[in-house]
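A protein chain is absent from this complex, but the other protein chains hold their places.
Here is chain A:
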Amino acid sequence: MGDETRRHDVTLEWPDADRERRTIRIGEDETVLEAAERADIALPFGCRTGACGTCTGRLLSSNGNGDADEGTPDVADAFAYRRPPRALKERHRDTGYVLLCIAAPRTDCRVAVGSSVHAELVENPWK
């Protein structure tokens, strides 16, 4: 990573697990998954190409926006994708879901991570 690379603080939060938040400093040329691996933090992942959704996170706040009643923060403001996020439908993209295997940060942000986030994408349609 060159010295000129802009970096951002990304805080990872596990909603359903009794785990501490972790904040890692990530360059704009690095994906969240790559940075987590560098920091020895295990995040779920599968295809690493944006097709499978296993790595899905949910943007909680971006540059301080999005907490409390400020609505869903815009993923496009917080991350740049290396490739199209094929696993996410429009409704997922609009509600803050982000594929961490192909997303590099553009702001400081907080992201819900872990397998339970992926499980939010689709519900049992018969239940």
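Everything below uses one rule, namely that contacts are C-beta pairs under 8 Å (C-beta built on N, C-alpha and C of every residue); 3 or more make two chains touch, one makes a residue touch a chain; residues count from 1.
What we mean here is this: contacts and distances are computed from a predicted model.
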"Selenium-binding protein 1", "ABC transporter permease subunit", "2-oxoglutarate synthase subunit KorA" or "Probable glycine cleavage system H protein" - which is the UniProt name of the missing chain: "Selenium-binding protein 1"
Residue of A:Ala39, A:Ala80 or A:Ala119 touching the missing chain in the full complex: A:Ala119
On chain A, residues whose C-beta touches the chain left out of the figure: 14, 17, 42, 44-54, 56, 83-84, 86-89, 114-115, 118-119, 121-127
